[in-house]
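Okay, structure first, notes after.
Of the protein chains in this complex, one is absent; all others appear in place.
Lettered A and B in written order, each chain numbered from 1.
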Amino acid sequence: MLAGHRTWIFEHKPVILSTGTVGGPFEANGAIAEDFDLLHADLWLGQDSYEKAHKVLFEEACQKAMEKGGIQKDQVQFILAGDLINQITPTSFASRTIGSPYFGLFGACSTSMEGLALGAYIVNTKGAKYLLTGASSHNTAVEKQFRYPTEYGGQKPPTAQWTVTGAGAALLSDSGDGPRVTSATIGRVIDMGLTDPFNMGGAMAPAAVDTIEAHLKERNVEPSYYDLIVTGDLGQIGREVSMDLFKKHGTPISEEQYQDCGLMIYREGQPVLAGASGAGCSATVVYGHLLNRMKKGEFKRMLVVATGALLSPLSFQQNETIPCIAHAVSIEYGGDQLT
Amino acid sequence: MIYFWAFVVGGLICVIGQIMFDVFKLTPGHTLSALVVIGALLDGFGLYEPLIDFAGAGATVPITSFGNSLVHGAMQEAEKHGLVGVLTGMFEVTSSGISSSIIFAMIGALLFKPKG
Partner (left out) sequence: MSNNQKKQLTPVQQEYQKLQKQREIKRPVVKNCIKAFLTGGLICLIGQLISDFYIYYFDFTEQTAGNPTVGTLIFIAMLLTGFGVYDRMAQFGGAGTAVPVTGFGNAVISPAIEHRSEGFVLGVGGNMFKLAGAVILFGVFSAFVIALIKTILIQWGGL
């Protein structure tokens, strides 16, 4: 059902039956390592290129999700997923292995929630019984494409972020027990004229604020309805700037309630500058750590807002600014739910 | 004494580069290209060779010396053969930097895998 201009309310509340999260060595050393299903000791995963390793990450996340959900791959109606690599080849090649019908998505680092929103809509309208959705990223494959060769001596400024090597996949179904997807608000492309590709957080914050405020208005809830409003990868700067914008607009979101996946995944002391980023950041933190906490009963309602910066290395060279987008999906478990 | 000046002059040229990075927000590509051109200009005015006499490696190691060597090679040939010498002489003095980069890059690609 459409509420307002761009919010979907899912009356049948699709269930996240199971999830699969896979990470690399940096994540294994990070703050939420126990919430990963599989962790790798190096970036190659036994492959001979970073891009092939990237594909394996997503394959494994999907396989884990299906395994934990007790589903065979030929029962999955659709895969809705994407990554940051050109032509989203890692996800496409992984879907070749899995074999289910496939929608390739590109939302940069907002892909995880783009997939969850669309996937929930399809399951809610009885368009699928089982559906896999997720996103992934690989640090060195992304650096090679967007920035510099990994061994190049380029000094990163303190506003830069560290791309997560990880994949998160969720198995959605129309029935079963698990956290439920209750609504989604789709983002618009927002561009505040920023141009620095080493400061993604500052560029993405307005998109997150725009989507969150539209969601609260169109779903007709106060921010306090949610125990947690968590962004994908705004990092330290993006989080602070968005809090400033909330205060300016009079939206009552508290510091404790407003978290960021990019600030949760790594420990103090890991050299990640302003925080983590990448399509795999929100996917691994939400589908692993946050849903685990939710299932333990630590909180009942969260709004996940994955944020993406829609630039390319070429657009930067052509002096283009950085347009961004944010997609919000609400996940609820236990407690009274709005219909 | 030359060790001291090599350290100081080399360090100062790098500070100019760092200012281009941090204050002017230029990429390494832009910064190094600018420094090479500055080196070429300084040799055009006859100022780089005295700097090399004074600071030794502090002037020959930074990338500015690449610009200097190119102009030097071109001028040497031009003195002998006129304008054509500008084209033919350019890489005479500076060949080591480029050929060793290419050779060691190939060897590196054969031996090493990126570490991330």
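Just so it is clear, a contact is a pair of C-beta atoms (placed from the backbone, for glycine too) under 8 Å apart; a residue touches a chain by one contact, two chains touch by 3 or more.
The shown structure was predicted, so the numbers you read here are calculated from the model rather than taken from an experiment.
K.L.:
In the complete complex, the non-displayed chain touches which residues of chain B?
P.N.:
Contacting residues on chain B, toward the hidden partner: 2-3, 6-23, 28-37, 39-41, 43-44, 56-58, 60-67, 69-71, 74-75, 78, 82-83, 85-87, 90, 95-98, 100-102, 104-109, 111-116.
K.L.:
Which chain A residues touch the hidden chain?
P.N.:
48-51, 144, 148-159, 191-195, 199, 202, 205-206, 236-237, 240-241, 244-245, 248, 271, 274, 319
As a working rule, only the chains that are shown with their structure count from here on.
K.L.:
Could you pull out which chain A residues touch chain B in their complex?
P.N.:
43-44, 139-140, 149-151, 154-155, 157, 196
K.L.:
Note which residues of chain B are touching chain A in the complex, please.
P.N.:
By the definition above, chain B touches chain A via 21-22, 25, 28, 113-116.
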